[in-house]
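Quick one: the structure is below, questions incoming.
All protein chains of the complex are present and in place, except for one that has been dropped.
Chain nomenclature is as follows: A, B and C, assigned in order of appearance, with residue numbering initiated at 1 for each chain independently.
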Amino acid sequence: MKKIAVYTSGGDSPGMNACIRAVVRTGIYYNLEVYGIKYGYDGIINGNIKKMQSHSVSNILQRGGTILKSARSNEFRTKEGRQKAYEQLTKHGIEGLVAIGGDGTFTGAKVFYEEYGIPVVGCPGTIDNDIYGTDYTIGFDTAVNTALEAIDKIRDTAAAHDRVFFVEVMGRDSGYIAIECAIGGGAEMVMVPETTTTISEVSDYLKNLRKTKTSSIVVVAEGDEEGGANTIMEKVKTEFIGDEKKFKVTTLGHIQRGGSPTAKDRLLGSRSGLAAVEGLLNGQYNCMAGIINDQVVYTPFDDCINKSKPLNKDYLKLQEILSI
Amino acid sequence: MKKIAVYTSGGDSPGMNACIRAVVRTGIYYNLEVYGIKYGYDGIINGNIKKMQSHSVSNILQRGGTILKSARSNEFRTKEGRQKAYEQLTKHGIEGLVAIGGDGTFTGAKVFYEEYGIPVVGCPGTIDNDIYGTDYTIGFDTAVNTALEAIDKIRDTAAAHDRVFFVEVMGRDSGYIAIECAIGGGAEMVMVPETTTTISEVSDYLKNLRKTKTSSIVVVAEGDEEGGANTIMEKVKTEFIGDEKKFKVTTLGHIQRGGSPTAKDRLLGSRSGLAAVEGLLNGQYNCMAGIINDQVVYTPFDDCINKSKPLNKDYLKLQEILSI
Amino acid sequence: MKKIAVYTSGGDSPGMNACIRAVVRTGIYYNLEVYGIKYGYDGIINGNIKKMQSHSVSNILQRGGTILKSARSNEFRTKEGRQKAYEQLTKHGIEGLVAIGGDGTFTGAKVFYEEYGIPVVGCPGTIDNDIYGTDYTIGFDTAVNTALEAIDKIRDTAAAHDRVFFVEVMGRDSGYIAIECAIGGGAEMVMVPETTTTISEVSDYLKNLRKTKTSSIVVVAEGDEEGGANTIMEKVKTEFIGDEKKFKVTTLGHIQRGGSPTAKDRLLGSRSGLAAVEGLLNGQYNCMAGIINDQVVYTPFDDCINKSKPLNKDYLKLQEILSI
Partner (left out) sequence: MKKIAVYTSGGDSPGMNACIRAVVRTGIYYNLEVYGIKYGYDGIINGNIKKMQSHSVSNILQRGGTILKSARSNEFRTKEGRQKAYEQLTKHGIEGLVAIGGDGTFTGAKVFYEEYGIPVVGCPGTIDNDIYGTDYTIGFDTAVNTALEAIDKIRDTAAAHDRVFFVEVMGRDSGYIAIECAIGGGAEMVMVPETTTTISEVSDYLKNLRKTKTSSIVVVAEGDEEGGANTIMEKVKTEFIGDEKKFKVTTLGHIQRGGSPTAKDRLLGSRSGLAAVEGLLNGQYNCMAGIINDQVVYTPFDDCINKSKPLNKDYLKLQEILSI
């Protein structure tokens, strides 16, 4: 293998740049030519492909976002789109790919590999941490810390005004961000998609809590089965008597995606990027380079996509005990 | 004067604790007894009043929120409420008050002074910076920096995905936070209550901008005449053709109120608190202790409440020129 | 077991308060009385022991330092000191201890257990991460992130002035902080006690580097075999010809110990504290409650003290490859 290319796809996450940098420099270290593809799969289709040097990735390690930009591609979902993509890669002489992204990114990579035999290794770049085959995803630690800092600030106001805050954090299908924020933020309650909490339970719990605490924080994963923070707050209001005017909602939103990555995310992005290139060189294809128990593990895309990674139940118990 | 008391009222703001600390320690320095009143005017009415020592305010300088808690009091708006409040103060022997808050707080203080002759000096504690008689209000600098850090993060994502973000910051009646965030965040547009910007202008500007920039940020003060960020985004969508799916909205919300105060807010809170106590001792009543051009200035409550502090027009021009 | 007590000892680390909180609340959850001992072993000897409630640990989760204060005790190293300590515990009816600290803390706990049979469980509270029996120690992640933010700032100046910065981070016996900072900070070189790097190698590497880079950062663990950053810089100067005036040294020092803990350290402190109490209840004594591969593991104090935890060699290779 002489020429490889790297791209980012799906929602951006902090540490993607660290990963790109690692791919480029590891490639160069192993005497490969490394190309950068802009805008993910659309970029392959359109030939938005440029050779990268070591200095192309200088001073990006600490930046959020992705210098290769990201996009969701409808065209790549079509057979015609993938055919064009294949032709572009052939034209550029690219023999292997590193795909940084989440489930959707890996699904595309898997199909592409199966159809055209292009070796692809994935790196888990998403803030949601919901990918099987790695303890953490690149960007998760930063997102949790960003949300946590926000919750620390909200607690100042909640305490000053004796309020109950419903704080919505990201997590469409998983409660990873929510549960870590809840424990780290000392939240009184957490609502995650993985467990069922009824509105009556929330209402009862909050009523009871008012005997010992003057303010509370409920962390809500956006994908909770009862809805987002606003919906849940409105539902609770209908059951809760007395203090509804104390209820407030904050949706943290997109700030969770950006920002300078934490040490953990820079390290994880770097390790995963290096491992992806070594995977390509060692015939580890059609898989993701994750880190499990501090060791590199290559997991087939099939498993990454189809298996689910459960929440550690200890965390839920911990949150419950510590909120007394 | 031998006994004074201090309270916070209205929305909390970072630096209120620095101000409380300064009132307590300056009072002690001048051999006064200093009392803390919890929950603002409600606390006076209910006699929620406790003596404070120097160590009561240890280690709070760097904390957001207010250790004296805050509340909006309906009862104090009634003659009966104020009568009760007066009786409580008499009972505790309190001869002077320091009121930390905004317009509403000062209005209460003014009426109280006029009816009962209780000397009150105010300190400008609000993130909005919309108070006449001081260059800055306590909490404004922190709120701007918090919003700015959020905008920096959002720019990462906006750039990675070529998006147009409408970011709503606080400011019901004024665009101070918005304009400083827009300049500091390099925003392409800013919408503030003080100026009229039509939806067509926004739409045209954004259309034009797409020729030279792939992503943009529009900072919206929550009190803009066209509505909040979400409303404005929806309106622009109806006029804008082509890239509406690139539009995103983030409402920063309550994170802007909390957090550890910046150096400026700690300094301002400390200076204003000291000046308030010295004002009480020197017969400067019924006024606010603000800082203008780096000097303490006492401004009658009447002016603080009725006069308005215009935006510096240089800022609007600066934002416009720099967003090219 | 009805009454337990908790103390912190040795250097403070961010997340100790999260751990104290978890011990107190978990104890209460299991119907124990929980006591707080101030100033570590000295506090046991002097009977500086107070009962704690759930609210005693409110609002400390996000604070650096330790509300129980810490100290190094010479008296506890004597038989007489430990005898007094035992008498105090008997007097207070305390049947089990949670000791938060590092090697020295655990050594004291082990001796105490062996002599008097007082059940003790340890929690790994130190920024250095050099304790066997846990993947990470409480405070390590915060220290790394604090050092990393400092390095990010230093890089701004290094780049602006084309300088070579020698940055000293904590780590008397281990290079954990140094290697994670070096990778996360994109450092050109790292010097750790675990590996031998000669001054000539540094000098040659830096000379060579000047061909491709205008500025560099060398991260030095304070315990490197060649000395601290200042010593190393002076030594390199004698071998290096041409650009010595570009050399600068920064010793990060005590800022690495303090500050609000990261999400990881709050979580780790909380989990370890909970596990310590459960250990006491389940007869797991004379050991430390660490987290290995995301699961609670109790490791005998003997092993924690005598076994060493090696640096992951992958990290050293990663740093080398990515600094090209």
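Please note the rule applied: contacts are C-beta pairs under 8 Å (C-beta built on N, C-alpha and C of every residue); 3 or more make two chains touch, one makes a residue touch a chain.
Nothing here was measured: the structure is a model prediction, and the numbers come from that model.
A.B. asks: Please work out which displayed chains the absent chain touches and list them by label.
C.D. replies: B, C
A.B. asks: Would you mind spotting which of C:90, C:157 or C:282 touches the chain that isn't drawn?
C.D. replies: Within the whole complex, the residue contacting the unshown chain is C:157.
A.B. asks: Have a look at B:8, B:26, B:197 or B:251 and name the one touching the chain we're not showing.
C.D. replies: Spelled out, the listed residue whose C-beta touches the missing chain is B:26.
A.B. asks: For the chain left out of this view, which of C:7, C:165, C:301 or C:315 touches it?
C.D. replies: Hidden-chain contact among the options goes to C:165.
A.B. asks: List the chain B residues touching the unshown chain?
C.D. replies: Its contact residues with the unshown chain are 21-22, 25-26, 28-29, 54-55, 59, 61-62, 135, 141, 144-145, 148, 152, 155, 159, 180-181, 183-186, 212, 260, 262-264, 266-267, 270-271, 274, 293-294, 296, 312, 314-315, 318, 321-322, 324.
A.B. asks: Taking the full complex into account, what residues of chain C touch the chain not shown?
C.D. replies: Residues of chain C in touch with the missing chain: 8, 12, 14, 63-66, 69-71, 146, 149-150, 152-157, 159-162, 165, 248, 250-255, 257-259.
Basically, only the chains that are shown with their structure count from here on.
A.B. asks: Which neighbours do chain A and chain C have in common?
C.D. replies: A chain counts here if it touches both chain A and chain C, and no chain qualifies.
A.B. asks: What's the call on chain A versus chain B, same or different interface residues, using the half cut on shared numbers?
C.D. replies: The interface is built from the same residue numbers on each side, given that over half of them are used by both copies.
A.B. asks: Roughly how many whole angstrom separate the Cα centroids of chain A and chain C?
C.D. replies: Those two chain centres are 29 Å apart.
A.B. asks: Go ahead and note the Å separation of the Cα centroids belonging to chain B and chain C.
C.D. replies: It comes to 40 Å between the two C-alpha centres.
A.B. asks: Please work out the Cα centroid separation of chain A and chain B, and write it as a whole number of Å.
C.D. replies: 35
A.B. asks: Where does chain B touch two or more other chains at once, residue-wise?
C.D. replies: Touching at least two other chains: none.
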